[in-house]
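The complex appears here without one of its protein chains, the remainder shown in place.
Lettered A, B, C, D and E in written order, each chain numbered from 1.
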Amino acid sequence: MWTWFHKLASPPHFYRIAGLTIPAFSWAAGLLVAAGLYGGLVLAPPDYQQGEGFRIFYVHVPSAILSMFVYATMAIAAAIGLIWRMKLAHAVAAASAPIGAWFTACALATGSIWGKPMWGTWWVWDARLTSELILLFLYLGYLGLRSSFDDLQRADRASAVLAVIGIVNLPVIHYSVVWWNSIHQGSTLLTPGAMPIAMKWPALCMLAGFALFYGAVLFVRLRGEVVRRERSAAWLREVLVK
Amino acid sequence: MQDSGRQTGLEARSVHAWRGDRHVIRGLSLRVTPGHCLHLAGPNGVGKTTLIRILAGLIRPEDGSVLWRGEAVGHDPDAFHADTAFLGHDNALKADLSPLENLAFWSALAGRPAAAVAATLGAFGLQACLGLPVRVLSAGQKRRVALARVALSGASLWLLDEPFTNLDTGGIRLVEAQLAQHLAAGGMAVVAAHQPVTPDQGEVRRMELS
Amino acid sequence: MQDSGRQTGLEARSVHAWRGDRHVIRGLSLRVTPGHCLHLAGPNGVGKTTLIRILAGLIRPEDGSVLWRGEAVGHDPDAFHADTAFLGHDNALKADLSPLENLAFWSALAGRPAAAVAATLGAFGLQACLGLPVRVLSAGQKRRVALARVALSGASLWLLDEPFTNLDTGGIRLVEAQLAQHLAAGGMAVVAAHQPVTPDQGEVRRMELS
Amino acid sequence: MTPRQKRIWMVVGIVGGVGLAATLALQAFQDNLMYFQSPTQVLEQPIAGERSFRLGGLVEPGSVTREPGNLEVRFRITDNVEAIEVSYAGLLPDLFREGQGVIVRGKLGADGLFVAEEVLAKHDENYMPPEVAESLRMPPLIKQVEAGGA
Amino acid sequence: MTARPGLWRVGMAVYARDLRLAFRRWEQAVQPVVFLLMVATLFPLALSPEAAQLRGVAAGVLWVAALLASLLALEFLFRADHEDGSLEQLVLSGHPLGWLSIFKVLAHWTISGLPLVLVSPVVATSLAVPASALAVVMLSLLLGTGVLSFVGGAAAALTLGVKRGGVLVSVLTLPLVMPALIFGAQAADLAIMGESARGPLLLLLALLVLSVSLAPLAIAAALRIGVE
Partner (left out) sequence: MTARPGLWRVGMAVYARDLRLAFRRWEQAVQPVVFLLMVATLFPLALSPEAAQLRGVAAGVLWVAALLASLLALEFLFRADHEDGSLEQLVLSGHPLGWLSIFKVLAHWTISGLPLVLVSPVVATSLAVPASALAVVMLSLLLGTGVLSFVGGAAAALTLGVKRGGVLVSVLTLPLVMPALIFGAQAADLAIMGESARGPLLLLLALLVLSVSLAPLAIAAALRIGVE
């Protein structure tokens, strides 16, 4: 297990594996999202309260969940990079940040758009919404900090520290609706019986599709990162010449 | 000697370091034992500063290891640093404080008696500037204050990066005298310098980087 | 010579300057004429930097006057400065720009052709660092870039404060060669340095401050 | 201290700090730190008249009355224990209906009438097709009370 | 001696260099904007719900946030040049120092003031400012950030000899730009209320002209003292 891990973490090996995974992930993501959209927009019945408007669920929920999942991945990768000084882990964190920032922006945008008709307002300063906004700021701070260094190693480690600090925000986002009286609803997917299966499966498809999409983009960006980091290494020249 | 050196001195084993995408230090090994001084020489940009900062533990080498008294420096860095004095290109002086106040602080951190500070500054020819704020001192006077900090530290290992910068000939002789005293007392030193390093006592080995 | 010197060179007449309450420069006079270099020597803190900054017009002397080509410098400082290159303890380089970009700016300000920049940097042994940001250069490499600025300026008068700081022996020889060329072409220089200044051409006069 | 001892002290310090912080936070949650308050909370410790605050709960079924000719709406907000009379003039969100969760912002007058400046709808985590809701007949009132008063 | 370059070329060289330095670290060039966005976010958080509702707060928040954002960037206008010795070289360049400093200030404004003006409609809209008032809000900020850059430039030059000048710059600048703040916020406020803002805008313009013509002199004098 450990040797396998090390082998995966070695840049040349990773570069090859990533080359194989990217198409697989992309196809799977495309299919799942297509199925989810069809299921969500066409097959699923309207909601008894929100009517057709509830269908924005199928974009909002996966982006919101992914925004947190990507941050968690990023912070864990950053921690691994800090502790075991693994370059590939830093690369994962660096490659994840912009993707996560886009998911967060998307969750905020779709949430606002949804909030206007349902709640009667685009935005309120409640705990869930504010903490999600902080997540966006954290991503932006991370990106800003990274790009302020010209030395890659220092950029890696400084931004890793920030990523790890910011992880305290994740439980706040998730439990905000439990801890505070929030205008935002509680968890639908995790509450048994809160959603009939006809409405739920497209959501799960979308979620899986978004996750695979993240995986695919991550690997594409990672290959870029690896090329940038190893540009003087012999193996890379061989691969690129081929 | 070989074995006692392992146990009592500083050793670097096939150290590699990159700066940006330049492979600056390529598999360098060295050893410094009590009473010895290693003089790092070499043209501008060859990596002397990089090497000294690696030895001090400020830069982690990409590969290879640095040992202090036989143990990896990373094992107990605080113990290593407590016994080391480092002088970089910067003087580590507060412009608003006087030489006396500056060194009183550093010697408090090193656990040295405060009484020695004025005497050591005097030995470096700074009697006239003890109370002036450092900002008004001349370049050479500032360097002397920084060197007095090293002399005050009581550390066994001195790591000096171009200590003679801005010093007049009298200043250079002074530093060499202090170095001789340090080596004679069983101290060690690594000195990067473009000038020759010729203390009266102790043994100097020159290492040309390239 | 005496009279033509009056008309074509730099002259200081019984200049006095205080730093804080120290009377650092006491009635000093000097003259530099084309083809001549004045080497300011003296122990640390004696006032070399102060004097050079007075000559450059950065510090106004308490008393006495500085003349350029027979006229008080204060009369038309811009004309004087347009024909002067000054190198201080600091290098005046932007850490984020490359040596090329840094010097392109200064030579644009001096009205010099941009084409010469890369060649001059090359002459100072910096071919390998032309495009790197200055922040990553070694101390000696930075000093070389700063010296290349002076060589590029096309000014008749060079005022150099410890130009050899951080330079290796090759670097020192390079600077002396440039200085020789400058003097041979009728230029003038005032150089503060603790090392000897020995260009192949031009005449060097040493002035010991005390 | 050996490096090992140092590390132990560090861990002790951090765990202690985080634990203490958690305890304090738990203490804090017992006080009112809410985006909105329920009618029971409001009636238990009345809030000074001139201050505006948020009140949340369900629109009591059958309590909605509209003044003919203007936009003013009156309804009662309940948490199934207490109820407060609310008056509001303005556009209501689409989701506003009887039995629905709402959050209103405004001031509680001395006469016990809450004059709202803003009405937001709140809904719970339940989604279902209209037929199913119909067959359940009773909208998920119980759930909403739990969510609103938690 | 070589032909001296013309004043325009010299000015543009200074301007271009400062912009290049800023874009070398573009992520920092956008920071005043990010800062503005964040202050505009923080304020509603810290205000009680009823106060946050008031449109009257919008002009104030926008102006104070813009002022602070551009103050934060001010400190670096001359300090970096001072610390690395470039300022000495500029003083000794043989070109009029006041002239050079105009271009440094303009570069600073391009980096820190202009983007604020450009994002202000977004922030203003989020603070419930009606679309009809946006043009006046932008215009007031355009003039106001100009005043700020010039007046602040003089303050930044004065504090050169001092370490930790940051807060000092602010302290020196704030009282000087108070009139600009008052008129600017007033203009924005009038526009939000749907009235004519011509009076305060003209006053702002007058302040701008005044500071453009006087500040360079003050800056040049202060810089000469700073390098001594």
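As a convention for this text, contacts are C-beta pairs under 8 Å (C-beta built on N, C-alpha and C of every residue); 3 or more make two chains touch, one makes a residue touch a chain.
Model, not experiment: these values are computed from the prediction.
Contact with the undisplayed chain is limited, among E:M12, E:L114 or E:L174, to E:L174. Looking at C:E11, C:D83, C:D96 or C:E176, the residue that reaches the missing chain in the full complex is C:D96. Along chain E, the points of touch with the absent chain fall at residues 25, 28, 31-32, 34-35, 38-39, 42-43, 45-48, 50-51, 54, 56-57, 59-60, 63-64, 67-69, 72-73, 75-76, 80, 83, 162-164, 166-168, 170-171, 174-175, 178, 181-182, 185, 189. Take chain D: the residues that touch the chain left off the picture are 6, 10, 13-14, 16-18, 20-25, 27-33, 47-48, 51. Contact between chain B and the absent chain runs through residues 56-60, 78-84, 86, 88-97, 101, 105-106, 108-112, 154, 156.
The rule is simple: only the chains that are shown with their structure count from here on.
The geometric centre of chain A is 48 Å away from that of chain B, both derived from CA atoms.
Multi-chain contact residues of chain A, defined as those touching 2 or more other chains: 151.
For chain C, the set of residues touching two or more other chains reads 89, 136.
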